[in-house]
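Here is the structure we will look at.
Of the protein chains in this complex, one is absent; all others appear in place.
On to chain A.
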Amino acid sequence: MPPEAMGKVLVIFAHPAFHRSRTNRVLVEAARSAEGVTVHDLYETYPDFLIDARAEQRLLEEHDAVVLQHPFFWYSSPALVKEWLDLVLQYGWAYGEKGDALRGKVMAQAITAGGPEDAYQREGTNHFSVRELLSPFEQTARLCGMAYAEAFTVHAANHIGDPDRTAAGERYVEWLTAIRDGSASLWLPGPG
């Protein structure tokens, strides 16, 4: 649940089997420790998938940036993130006529992927780059008039050791701080 909405960055976290994901646990803890960051756990809040769209919208309105943090399941997000996008980004609010609630804000993704970094290229096993695979999200940000920052990725997340994990956490805080301060590098700039 959202604490008092001091933070400017909203981390929408989603992992259906959180107890199995050591890497995500480290990342979530890191995010919680970062200043100006609110962590909102979707599977914890909506175990029955019954999303309260209005509450989610309010949360987004109170923040300047939204980070979707999740494992990169099948080149995409866990189901609840899709459900969240489907229900929360309503016509007339997020896009379409008078739909400018998110305009000028920043969207970004923090993902943990099973494959190593070199798998995500034309010649690699996964054939596409991470950015290419995330293109539906990027286009979503575009439609809502948002900037889309370069994604934060932890590769081979199931296989890295604890030191690497800790390092990933520190890197994550730096990245979140950059998002908060508007200094993160963008894949897609905001609408002027």
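Here are some notes:
To be clear about the criterion, a contact is a pair of C-beta atoms (placed from the backbone, for glycine too) under 8 Å apart; a residue touches a chain by one contact, two chains touch by 3 or more; residues count from 1.
Following the convention adopted for this analysis, contacts and distances are computed from a predicted model.
For the chain that does not appear here, its UniProt entry gives the protein name "Monovalent cation:proton antiporter-2 (CPA2) family protein", which is one of "Maltose/maltodextrin transport system permease protein MalG", "Spore maturation protein", "Monovalent cation:proton antiporter-2 (CPA2) family protein" or "Nitrate reductase". When you scan A:Tyr43, A:Tyr148 or A:Tyr172 for touch with the missing chain, the hit is A:Tyr43. The missing chain lies against chain A, touching residues 16-21, 43-45, 47-48, 71-75, 78, 113-116, 119, 125-126, 156, 158-159.
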